[in-house]
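Below is a structure I'd like to ask you about.
As you look at this complex, bear in mind that one protein chain is not there, while each of the others sits in place.
Chain IDs A and B follow the sequence of writing; residue 1 opens each chain.
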Amino acid sequence: MGATRVVVLGAGIIGAACARELALAGLAVTVVERGAPAAATTAHGEGNVLVSDKGPGPELDLALLSRRLWPGVLDAVAAHLPEAAAAVEWEPKGGIVVATTAGGARELERFAAAQREAGVTAEPLDAAALAAAEPHLTRDFALAVHYPGDAQVQPAGTATALLADALRAGAVLRAGCEVLGADTAGGRITAVRTSTGTIGADAVVNAAGPWSGETARRLGAPVDVRPRRGEVLVTAPMPPTVFHKVYDADYVGAVGSGAGDLQASAVVESTRAGTILLGSSRRRVGFDERIRPGVLSVIAGKALRLFPSLAGATVMRAYGGFRPYVPDHLPVIGPDPRLDGLWHATGHEGAGIGLSAGTARLLADLMLGRDPAMDPAPFRADRPAVLSEGESR
Amino acid sequence: MSPRIVPASSDAARRRDTPLQITVDGAAVAGVEGQTVAGVLLAAGRRSWRAGPSGAPRGVFCGIGACFDCLVTVNGERDVRACRRRAVDGDAVSTQSRAGTGEPR
Partner (left out) sequence: MTRHVVIVGAGPAGLAAAASALRAGARVTLLDTAERPGGQYHRMLPDAYRAERNGRLHHGWARFDRLRRHVLGHPRCAWWPESAVWSLERSDPGDPAPPLVHVLRGPADGAGRDRLVLRPDALVLAPGAHDRVLPFPGWDLPGVYTAGAAQALAKGERVVVGDRVVIGGAGPFLLPVAASLIEAGSAVLAVLEANPARTVARGWGRRPWELAPQAGKAGELAEYAALLARHRVPYRTGRAVVEARGDGRVEEVVTARLRADWSVLPGTERVVAVDAACVSHGFSPQLELPAAAGCALRDTASGPFTEVDGDQLTSVPGVYAAGEITGIAGAPAARAEGLLAGWLAAGGAPAAPELRPLRRARDRARAFAGRLAAAHPIGAGWPGWLRADTVVCRCEETDFGTLCRAADDRAGGAARAVKLGTRAGLGPCQARICGPTVAELLRRRAAGAPGRPAEGLAPATPHHRPIAQPIRLGELARPPRDPHEKENTP
(Lines give C-alpha, C1' and ligand atoms only; values in the text may rest on other atoms or scores of the structure.)
Protein backbone atom coordinates (compact mmCIF):
# COMPACT_ATOMS: atom_id res chain seq x y z
CA MET A 1 0.00 0.00 0.00
CA GLY A 2 1.26 3.48 -0.93
CA ALA A 3 1.58 6.59 1.19
CA THR A 4 -1.51 8.32 2.54
CA ARG A 5 -2.92 10.61 -0.14
CA VAL A 6 -3.69 14.13 1.05
CA VAL A 7 -5.31 16.80 -1.09
CA VAL A 8 -4.67 20.34 0.18
CA LEU A 9 -7.22 22.84 -1.10
CA GLY A 10 -5.63 26.25 -1.56
CA ALA A 11 -2.08 27.35 -2.37
CA GLY A 12 -2.01 30.41 -0.19
CA ILE A 13 0.32 30.59 2.78
CA ILE A 14 -1.72 28.17 4.92
CA GLY A 15 -2.08 25.58 2.15
CA ALA A 16 1.60 25.91 1.25
CA ALA A 17 2.74 25.54 4.86
CA CYS A 18 0.47 22.52 5.45
CA ALA A 19 1.51 20.89 2.17
CA ARG A 20 5.14 21.29 3.17
CA GLU A 21 4.73 19.76 6.64
CA LEU A 22 2.72 16.84 5.28
CA ALA A 23 5.02 16.20 2.32
CA LEU A 24 8.08 16.29 4.58
CA ALA A 25 6.34 13.71 6.78
CA GLY A 26 6.17 11.41 3.77
CA LEU A 27 2.54 11.80 2.75
CA ALA A 28 1.55 11.95 -0.93
CA VAL A 29 0.36 15.54 -1.19
CA THR A 30 -1.54 17.19 -4.04
CA VAL A 31 -2.14 20.94 -3.76
CA VAL A 32 -5.24 22.09 -5.61
CA GLU A 33 -5.49 25.81 -6.37
CA ARG A 34 -8.35 27.49 -8.20
CA GLY A 35 -6.24 30.41 -9.43
CA ALA A 36 -2.50 30.76 -9.03
CA PRO A 37 -0.39 30.09 -5.92
CA ALA A 38 -0.02 32.94 -3.42
CA ALA A 39 -2.19 35.23 -5.52
CA ALA A 40 -5.20 35.98 -3.37
CA THR A 41 -5.30 36.81 0.35
CA THR A 42 -1.63 35.95 0.74
CA ALA A 43 -0.52 38.46 -1.90
CA HIS A 44 -2.69 41.23 -0.45
CA GLY A 45 -1.42 41.38 3.10
CA GLU A 46 1.46 43.15 4.76
CA GLY A 47 3.38 40.05 5.78
CA ASN A 48 2.75 40.22 9.50
CA VAL A 49 4.46 37.82 11.86
CA LEU A 50 3.13 39.37 15.06
CA VAL A 51 2.91 38.49 18.70
CA SER A 52 2.19 42.05 19.82
CA ASP A 53 -1.43 42.27 18.75
CA LYS A 54 -2.67 39.19 20.57
CA GLY A 55 -3.85 39.05 24.14
CA PRO A 56 -3.24 35.98 26.29
CA GLY A 57 -5.14 33.00 24.95
CA PRO A 58 -4.95 30.30 22.30
CA GLU A 59 -4.23 32.66 19.40
CA LEU A 60 -1.25 34.13 21.24
CA ASP A 61 -0.05 30.61 22.03
CA LEU A 62 -0.25 29.75 18.34
CA ALA A 63 1.58 32.98 17.49
CA LEU A 64 4.35 32.18 19.98
CA LEU A 65 4.64 28.65 18.64
CA SER A 66 4.83 30.00 15.10
CA ARG A 67 7.41 32.61 16.03
CA ARG A 68 9.57 29.88 17.56
CA LEU A 69 9.20 27.72 14.46
CA TRP A 70 9.82 30.32 11.75
CA PRO A 71 13.63 30.60 11.88
CA GLY A 72 13.99 26.82 11.72
CA VAL A 73 11.47 26.51 8.89
CA LEU A 74 13.26 29.16 6.86
CA ASP A 75 16.69 27.62 7.56
CA ALA A 76 15.37 24.26 6.37
CA VAL A 77 13.99 25.82 3.18
CA ALA A 78 17.26 27.68 2.62
CA ALA A 79 19.26 24.47 2.91
CA HIS A 80 17.77 23.24 -0.35
CA LEU A 81 16.33 26.34 -1.99
CA PRO A 82 18.47 29.35 -1.06
CA GLU A 83 16.95 31.63 -3.68
CA ALA A 84 13.39 30.85 -2.60
CA ALA A 85 14.34 31.42 1.03
CA ALA A 86 15.87 34.79 0.18
CA ALA A 87 12.58 35.82 -1.40
CA VAL A 88 10.96 35.46 2.03
CA GLU A 89 12.67 38.71 3.09
CA TRP A 90 12.51 37.67 6.77
CA GLU A 91 12.92 40.79 8.83
CA PRO A 92 12.84 40.40 12.63
CA LYS A 93 12.47 44.14 12.94
CA GLY A 94 10.25 44.23 16.02
CA GLY A 95 7.06 46.13 16.54
CA ILE A 96 6.27 49.32 18.38
CA VAL A 97 2.74 49.91 19.61
CA VAL A 98 1.84 53.50 20.34
CA ALA A 99 -1.06 54.81 22.39
CA THR A 100 -1.87 58.42 21.61
CA THR A 101 -4.46 59.00 24.33
CA ALA A 102 -4.41 58.59 28.10
CA GLY A 103 -7.20 56.05 27.94
CA GLY A 104 -5.40 54.15 25.23
CA ALA A 105 -2.24 54.18 27.31
CA ARG A 106 -3.98 52.64 30.32
CA GLU A 107 -5.43 49.95 28.07
CA LEU A 108 -2.09 49.26 26.39
CA GLU A 109 -0.33 49.10 29.76
CA ARG A 110 -2.78 46.46 31.01
CA PHE A 111 -2.60 44.57 27.72
CA ALA A 112 1.21 44.50 27.69
CA ALA A 113 1.37 43.40 31.33
CA ALA A 114 -0.92 40.46 30.59
CA GLN A 115 1.17 39.57 27.53
CA ARG A 116 4.34 39.59 29.63
CA GLU A 117 2.66 37.10 31.94
CA ALA A 118 2.09 34.91 28.90
CA GLY A 119 5.72 35.03 27.87
CA VAL A 120 5.80 37.95 25.41
CA THR A 121 8.65 40.43 25.58
CA ALA A 122 6.97 43.84 25.78
CA GLU A 123 9.20 46.74 26.83
CA PRO A 124 7.85 50.23 27.47
CA LEU A 125 9.90 52.91 25.68
CA ASP A 126 10.50 56.35 27.12
CA ALA A 127 10.47 59.41 24.90
CA ALA A 128 14.20 59.33 24.23
CA ALA A 129 14.24 55.62 23.41
CA LEU A 130 11.23 56.02 21.12
CA ALA A 131 12.79 59.00 19.34
CA ALA A 132 15.94 56.96 18.80
CA ALA A 133 14.00 53.96 17.53
CA GLU A 134 11.60 55.93 15.31
CA PRO A 135 12.90 59.45 14.72
CA HIS A 136 9.96 60.46 12.50
CA LEU A 137 7.22 59.25 14.85
CA THR A 138 5.00 61.81 16.56
CA ARG A 139 6.32 63.11 19.86
CA ASP A 140 2.72 63.46 20.94
CA PHE A 141 2.16 60.03 22.43
CA ALA A 142 1.05 58.67 25.79
CA LEU A 143 2.72 55.26 25.84
CA ALA A 144 4.88 53.20 23.50
CA VAL A 145 5.72 49.52 23.91
CA HIS A 146 8.43 47.72 22.00
CA TYR A 147 7.84 44.08 20.96
CA PRO A 148 11.16 42.65 19.72
CA GLY A 149 9.39 39.42 18.75
CA ASP A 150 7.45 40.95 15.87
CA ALA A 151 8.75 40.22 12.39
CA GLN A 152 7.82 40.85 8.78
CA VAL A 153 8.05 38.82 5.59
CA GLN A 154 7.21 39.31 1.93
CA PRO A 155 4.07 37.20 2.07
CA ALA A 156 3.83 35.92 -1.51
CA GLY A 157 7.54 35.11 -1.51
CA THR A 158 7.10 33.23 1.76
CA ALA A 159 4.18 31.17 0.49
CA THR A 160 5.95 30.29 -2.74
CA ALA A 161 9.10 29.33 -0.82
CA LEU A 162 7.08 26.97 1.39
CA LEU A 163 5.28 25.60 -1.64
CA ALA A 164 8.55 25.13 -3.54
CA ASP A 165 9.90 23.16 -0.59
CA ALA A 166 6.74 21.05 -0.56
CA LEU A 167 7.15 20.33 -4.27
CA ARG A 168 10.79 19.44 -3.67
CA ALA A 169 9.61 16.96 -1.05
CA GLY A 170 7.33 15.32 -3.59
CA ALA A 171 4.09 17.29 -3.45
CA VAL A 172 2.24 17.93 -6.70
CA LEU A 173 0.67 21.28 -7.60
CA ARG A 174 -2.51 21.55 -9.66
CA ALA A 175 -3.15 25.23 -10.32
CA GLY A 176 -6.12 26.53 -12.26
CA CYS A 177 -8.11 23.67 -10.77
CA GLU A 178 -11.38 24.36 -8.99
CA VAL A 179 -13.01 22.15 -6.36
CA LEU A 180 -16.50 21.04 -7.39
CA GLY A 181 -17.41 18.45 -4.77
CA ALA A 182 -16.45 15.35 -2.82
CA ASP A 183 -16.94 11.64 -3.35
CA THR A 184 -17.74 9.92 -0.08
CA ALA A 185 -18.22 6.36 1.07
CA GLY A 186 -19.63 5.46 4.47
CA GLY A 187 -19.35 9.00 5.80
CA ARG A 188 -15.76 9.25 4.70
CA ILE A 189 -14.27 11.41 1.94
CA THR A 190 -12.66 9.30 -0.79
CA ALA A 191 -11.97 11.80 -3.54
CA VAL A 192 -12.21 15.45 -4.52
CA ARG A 193 -14.00 16.26 -7.73
CA THR A 194 -12.40 19.20 -9.52
CA SER A 195 -12.73 21.13 -12.76
CA THR A 196 -9.79 19.13 -14.13
CA GLY A 197 -10.73 15.67 -12.89
CA THR A 198 -11.27 13.61 -9.76
CA ILE A 199 -8.42 13.21 -7.30
CA GLY A 200 -8.51 10.23 -4.96
CA ALA A 201 -7.84 11.18 -1.35
CA ASP A 202 -7.50 9.60 2.05
CA ALA A 203 -7.60 13.05 3.59
CA VAL A 204 -8.49 16.55 2.43
CA VAL A 205 -7.30 19.82 4.00
CA ASN A 206 -9.51 22.86 3.49
CA ALA A 207 -7.07 25.78 3.38
CA ALA A 208 -9.03 28.02 1.04
CA GLY A 209 -8.86 31.14 3.20
CA PRO A 210 -11.90 33.40 2.83
CA TRP A 211 -13.27 30.94 0.26
CA SER A 212 -13.12 28.11 2.81
CA GLY A 213 -16.80 28.46 3.60
CA GLU A 214 -17.79 27.95 -0.03
CA THR A 215 -15.23 25.17 -0.52
CA ALA A 216 -16.48 23.30 2.53
CA ARG A 217 -20.07 23.72 1.38
CA ARG A 218 -19.17 22.11 -1.95
CA LEU A 219 -17.62 19.23 -0.03
CA GLY A 220 -20.86 18.85 1.93
CA ALA A 221 -19.64 20.15 5.31
CA PRO A 222 -20.18 23.92 5.50
CA VAL A 223 -18.19 26.07 7.94
CA ASP A 224 -18.84 29.70 8.80
CA VAL A 225 -15.78 31.47 7.39
CA ARG A 226 -16.54 34.85 5.89
CA PRO A 227 -14.53 37.49 4.03
CA ARG A 228 -13.46 40.60 5.90
CA ARG A 229 -12.19 43.28 3.56
CA GLY A 230 -8.94 45.17 4.12
CA GLU A 231 -7.06 47.85 2.23
CA VAL A 232 -3.42 48.92 2.27
CA LEU A 233 -1.80 52.05 0.85
CA VAL A 234 1.69 51.93 -0.64
CA THR A 235 3.92 54.99 -0.92
CA ALA A 236 6.53 55.65 -3.56
CA PRO A 237 10.00 54.49 -2.50
CA MET A 238 11.46 56.80 0.12
CA PRO A 239 14.65 57.19 2.10
CA PRO A 240 14.47 55.11 5.30
CA THR A 241 11.77 56.68 7.49
CA VAL A 242 10.06 53.87 9.42
CA PHE A 243 12.21 51.22 11.07
CA HIS A 244 9.81 48.95 12.93
CA LYS A 245 6.31 47.80 12.45
CA VAL A 246 4.57 50.71 14.12
CA TYR A 247 0.93 50.69 14.94
CA ASP A 248 -1.69 52.44 16.96
CA ALA A 249 -2.83 50.68 20.11
CA ASP A 250 -6.42 50.89 18.90
CA TYR A 251 -5.46 48.25 16.26
CA VAL A 252 -6.03 45.51 18.80
CA GLY A 253 -9.57 46.73 19.34
CA ALA A 254 -10.23 46.88 15.61
CA VAL A 255 -8.96 43.34 15.08
CA GLY A 256 -11.12 42.00 17.87
CA SER A 257 -14.21 43.85 16.82
CA GLY A 258 -16.96 41.94 15.11
CA ALA A 259 -18.56 45.03 13.66
CA GLY A 260 -19.35 44.99 9.97
CA ASP A 261 -18.76 48.68 9.36
CA LEU A 262 -15.38 50.23 8.85
CA GLN A 263 -12.79 49.62 11.55
CA ALA A 264 -9.53 51.38 10.81
CA SER A 265 -6.32 51.69 12.69
CA ALA A 266 -2.87 52.92 11.76
CA VAL A 267 -0.29 50.28 10.88
CA VAL A 268 2.87 51.71 9.32
CA GLU A 269 5.98 49.90 8.13
CA SER A 270 8.55 50.07 5.39
CA THR A 271 9.56 47.34 2.96
CA ARG A 272 12.96 46.46 1.59
CA ALA A 273 12.09 48.19 -1.66
CA GLY A 274 11.81 51.49 0.22
CA THR A 275 8.04 51.77 0.00
CA ILE A 276 5.97 52.32 3.12
CA LEU A 277 2.86 50.23 3.70
CA LEU A 278 0.00 51.95 5.45
CA GLY A 279 -2.89 49.96 6.83
CA SER A 280 -5.31 48.96 7.88
CA SER A 281 -9.03 48.73 7.43
CA ARG A 282 -11.56 46.06 8.29
CA ARG A 283 -14.99 45.92 6.70
CA ARG A 284 -17.51 43.16 6.21
CA VAL A 285 -18.75 43.75 2.67
CA GLY A 286 -18.78 40.25 1.23
CA PHE A 287 -16.53 39.91 -1.79
CA ASP A 288 -17.07 43.51 -2.94
CA GLU A 289 -13.67 44.41 -4.38
CA ARG A 290 -14.28 48.12 -4.93
CA ILE A 291 -11.61 50.32 -3.42
CA ARG A 292 -13.27 53.19 -1.59
CA PRO A 293 -11.56 56.60 -1.50
CA GLY A 294 -13.33 57.26 1.79
CA VAL A 295 -11.71 54.22 3.38
CA LEU A 296 -8.29 55.16 2.01
CA SER A 297 -8.78 58.63 3.40
CA VAL A 298 -9.41 57.29 6.90
CA ILE A 299 -6.29 55.10 6.68
CA ALA A 300 -4.24 58.10 5.55
CA GLY A 301 -5.53 60.25 8.39
CA LYS A 302 -4.75 57.64 11.03
CA ALA A 303 -1.24 57.07 9.65
CA LEU A 304 -0.53 60.80 9.75
CA ARG A 305 -1.48 60.88 13.41
CA LEU A 306 1.52 58.59 14.04
CA PHE A 307 3.85 60.00 11.36
CA PRO A 308 2.87 63.62 10.66
CA SER A 309 5.94 64.11 8.48
CA LEU A 310 4.56 61.63 5.93
CA ALA A 311 1.97 64.22 4.80
CA GLY A 312 4.06 64.88 1.70
CA ALA A 313 4.67 61.20 0.94
CA THR A 314 3.31 60.04 -2.40
CA VAL A 315 0.77 57.24 -2.39
CA MET A 316 1.31 55.34 -5.62
CA ARG A 317 -0.81 52.27 -5.07
CA ALA A 318 -3.62 50.84 -3.00
CA TYR A 319 -4.65 47.25 -2.81
CA GLY A 320 -7.31 45.33 -1.05
CA GLY A 321 -7.94 41.77 -0.07
CA PHE A 322 -10.18 39.54 1.97
CA ARG A 323 -9.31 38.02 5.31
CA PRO A 324 -10.86 34.71 6.32
CA TYR A 325 -12.97 35.67 9.30
CA VAL A 326 -14.67 33.47 11.88
CA PRO A 327 -17.12 35.22 14.22
CA ASP A 328 -15.17 34.23 17.35
CA HIS A 329 -11.87 35.41 15.79
CA LEU A 330 -10.08 32.08 16.23
CA PRO A 331 -8.62 29.93 13.46
CA VAL A 332 -10.14 26.57 12.61
CA ILE A 333 -7.56 23.77 12.78
CA GLY A 334 -8.60 20.16 13.01
CA PRO A 335 -10.90 17.44 11.72
CA ASP A 336 -14.40 18.12 10.52
CA PRO A 337 -16.90 16.50 12.90
CA ARG A 338 -19.31 15.53 10.12
CA LEU A 339 -17.17 14.19 7.31
CA ASP A 340 -14.34 11.80 8.09
CA GLY A 341 -11.11 12.61 6.28
CA LEU A 342 -11.91 16.30 5.93
CA TRP A 343 -9.66 18.67 7.87
CA HIS A 344 -9.76 22.43 8.18
CA ALA A 345 -6.87 24.90 8.38
CA THR A 346 -8.47 28.27 7.90
CA GLY A 347 -10.03 31.30 9.55
CA HIS A 348 -6.82 33.10 10.50
CA GLU A 349 -8.28 36.49 9.61
CA GLY A 350 -5.39 38.94 9.19
CA ALA A 351 -2.79 36.81 10.96
CA GLY A 352 -2.45 33.87 8.59
CA ILE A 353 1.03 34.71 7.34
CA GLY A 354 2.54 34.63 10.81
CA LEU A 355 0.35 31.81 12.13
CA SER A 356 0.93 29.51 9.14
CA ALA A 357 4.05 27.89 10.60
CA GLY A 358 2.34 26.83 13.84
CA THR A 359 -0.88 25.91 12.05
CA ALA A 360 0.89 23.55 9.68
CA ARG A 361 2.80 21.93 12.52
CA LEU A 362 -0.31 21.49 14.63
CA LEU A 363 -2.37 20.13 11.74
CA ALA A 364 0.35 17.63 10.82
CA ASP A 365 0.63 16.56 14.47
CA LEU A 366 -3.10 15.87 14.57
CA MET A 367 -3.26 14.14 11.20
CA LEU A 368 -0.28 11.95 11.92
CA GLY A 369 -1.30 11.17 15.50
CA ARG A 370 1.78 12.85 16.96
CA ASP A 371 1.82 14.66 20.28
CA PRO A 372 0.41 18.09 19.36
CA ALA A 373 2.79 21.04 19.70
CA MET A 374 0.08 22.86 21.66
CA ASP A 375 -3.44 22.29 22.88
CA PRO A 376 -5.56 22.10 19.69
CA ALA A 377 -8.93 22.18 21.46
CA PRO A 378 -9.65 25.92 21.09
CA PHE A 379 -9.35 25.66 17.30
CA ARG A 380 -11.55 22.62 16.84
CA ALA A 381 -14.00 22.72 13.99
CA ASP A 382 -17.01 21.51 15.99
CA ARG A 383 -17.35 24.71 18.00
CA PRO A 384 -20.61 26.65 17.51
CA ALA A 385 -18.99 29.70 15.86
CA VAL A 386 -17.75 27.49 13.03
CA LEU A 387 -20.72 25.22 12.46
CA SER A 388 -23.46 27.85 12.73
CA GLU A 389 -25.21 28.58 9.47
CA GLY A 390 -23.73 32.06 9.32
CA GLU A 391 -25.18 35.01 7.54
CA SER A 392 -26.00 34.94 3.89
CA ARG A 393 -23.78 37.04 1.71
CA MET B 1 26.01 68.18 -28.54
CA SER B 2 23.42 68.10 -25.85
CA PRO B 3 19.73 68.90 -25.69
CA ARG B 4 18.92 72.58 -26.15
CA ILE B 5 16.09 75.03 -26.69
CA VAL B 6 15.45 76.42 -30.16
CA PRO B 7 16.72 80.02 -30.00
CA ALA B 8 13.82 82.45 -29.86
CA SER B 9 15.47 84.46 -32.62
CA SER B 10 15.22 81.61 -35.09
CA ASP B 11 11.99 80.02 -33.87
CA ALA B 12 9.26 79.82 -36.50
CA ALA B 13 6.71 80.08 -33.71
CA ARG B 14 8.05 83.60 -32.94
CA ARG B 15 8.47 83.45 -29.17
CA ARG B 16 9.22 86.29 -26.83
CA ASP B 17 10.95 84.58 -23.92
CA THR B 18 11.00 85.74 -20.33
CA PRO B 19 14.01 84.38 -18.46
CA LEU B 20 13.73 82.65 -15.11
CA GLN B 21 16.15 81.07 -12.73
CA ILE B 22 15.86 77.98 -10.56
CA THR B 23 18.40 76.19 -8.42
CA VAL B 24 19.25 72.53 -8.87
CA ASP B 25 20.93 71.03 -5.81
CA GLY B 26 21.85 74.59 -4.91
CA ALA B 27 23.38 75.61 -8.23
CA ALA B 28 21.65 78.29 -10.31
CA VAL B 29 20.23 77.17 -13.65
CA ALA B 30 18.74 79.59 -16.14
CA GLY B 31 15.55 78.82 -18.01
CA VAL B 32 12.59 80.39 -19.73
CA GLU B 33 9.13 81.06 -18.31
CA GLY B 34 6.79 78.34 -19.50
CA GLN B 35 9.37 75.55 -19.56
CA THR B 36 8.82 72.46 -17.49
CA VAL B 37 11.44 71.65 -14.91
CA ALA B 38 12.61 68.90 -17.29
CA GLY B 39 12.74 71.42 -20.13
CA VAL B 40 14.93 73.75 -18.06
CA LEU B 41 17.27 70.90 -17.14
CA LEU B 42 17.51 69.56 -20.69
CA ALA B 43 18.00 73.00 -22.20
CA ALA B 44 20.79 73.51 -19.68
CA GLY B 45 22.48 70.46 -21.15
CA ARG B 46 21.58 67.89 -18.49
CA ARG B 47 20.40 64.52 -19.75
CA SER B 48 20.02 62.83 -16.38
CA TRP B 49 19.38 63.87 -12.81
CA ARG B 50 17.92 60.94 -10.96
CA ALA B 51 19.48 57.64 -9.86
CA GLY B 52 17.68 54.32 -9.95
CA PRO B 53 18.04 51.62 -7.28
CA SER B 54 21.48 50.61 -8.60
CA GLY B 55 22.54 54.20 -9.05
CA ALA B 56 21.89 54.07 -12.81
CA PRO B 57 21.21 57.55 -14.23
CA ARG B 58 17.69 58.55 -15.28
CA GLY B 59 16.33 61.66 -16.96
CA VAL B 60 13.45 62.20 -19.36
CA PHE B 61 12.16 59.10 -21.08
CA CYS B 62 8.46 59.39 -21.97
CA GLY B 63 8.15 63.15 -21.59
CA ILE B 64 4.43 63.04 -20.85
CA GLY B 65 4.14 61.82 -17.28
CA ALA B 66 3.85 58.07 -17.79
CA CYS B 67 7.29 56.69 -16.91
CA PHE B 68 8.18 58.56 -13.69
CA ASP B 69 11.87 58.41 -14.66
CA CYS B 70 12.29 62.17 -14.31
CA LEU B 71 11.14 62.58 -10.68
CA VAL B 72 12.65 65.47 -8.73
CA THR B 73 12.01 67.24 -5.45
CA VAL B 74 10.63 70.76 -5.94
CA ASN B 75 10.63 73.15 -2.98
CA GLY B 76 10.67 70.18 -0.65
CA GLU B 77 7.92 68.21 -2.43
CA ARG B 78 9.23 64.77 -3.37
CA ASP B 79 8.38 62.76 -6.47
CA VAL B 80 7.39 65.56 -8.82
CA ARG B 81 7.39 64.60 -12.49
CA ALA B 82 9.80 67.14 -13.96
CA CYS B 83 8.26 66.74 -17.43
CA ARG B 84 4.87 67.85 -16.15
CA ARG B 85 5.69 70.54 -13.62
CA ARG B 86 6.07 74.07 -14.95
CA ALA B 87 9.20 75.71 -13.57
CA VAL B 88 8.56 78.81 -11.48
CA ASP B 89 11.21 81.46 -11.02
CA GLY B 90 13.06 80.73 -7.79
CA ASP B 91 12.11 77.05 -7.58
CA ALA B 92 14.55 75.03 -5.49
CA VAL B 93 14.92 71.69 -7.25
CA SER B 94 16.84 68.85 -5.72
CA THR B 95 17.62 65.57 -7.38
CA GLN B 96 16.52 62.21 -6.02
CA SER B 97 18.24 58.87 -5.77
CA ARG B 98 16.69 55.47 -5.27
CA ALA B 99 20.10 54.14 -4.31
CA GLY B 100 19.55 55.38 -0.77
CA THR B 101 15.99 54.16 -0.36
CA GLY B 102 14.86 51.05 1.40
CA GLU B 103 16.40 49.44 4.39
CA PRO B 104 19.91 48.13 4.56
CA ARG B 105 19.90 44.38 4.23
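As a working rule, a residue touches a chain if its C-beta (ideal position, glycine included) is under 8 Å from a C-beta of that chain, and two chains touch if they have at least 3 such contacts.
No experiment lies behind these values; they were computed from the predicted model shown.
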>> Going by the contact rule already stated, which one of A:Ala164, A:Leu262, A:Val332 or A:Ala364 would touch the omitted chain in the full complex?
In response: A:Ala164
> Pick from A:Gly35, A:Gly55, A:Pro124 or A:Pro240: which residue touches the chain that isn't shown?
Replying inline: A:Gly35
>> On subunit B, where is the contact patch with the chain that was removed from view?
In response: 1-6, 10-18, 32-36, 38-39, 42-43, 47-48, 52-54, 56-69, 71, 77, 79-81, 83-86
>> What does the interface between subunit A and the hidden chain look like in terms of residue numbers?
In response: 16, 33-40, 43-44, 83-84, 87, 154-157, 159-161, 163-164, 166-167, 173, 175-178, 211, 227, 233, 235-237, 273, 275, 278, 286-293, 296-297, 300-301, 303-304, 310-322
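Rule of thumb we're sticking to: only the chains that are shown with their structure count from here on.
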> Which integer distance in Å separates the CA centroid of subunit A from that of subunit B?
Replying inline: 44
> Given the complex with subunit A, which residues does subunit B contribute to the contact?
Replying inline: 53, 76-79, 98, 100-105
> Can you list the subunit A residues touching subunit B in their complex?
Replying inline: 91, 236-240, 243, 270-274, 312-314
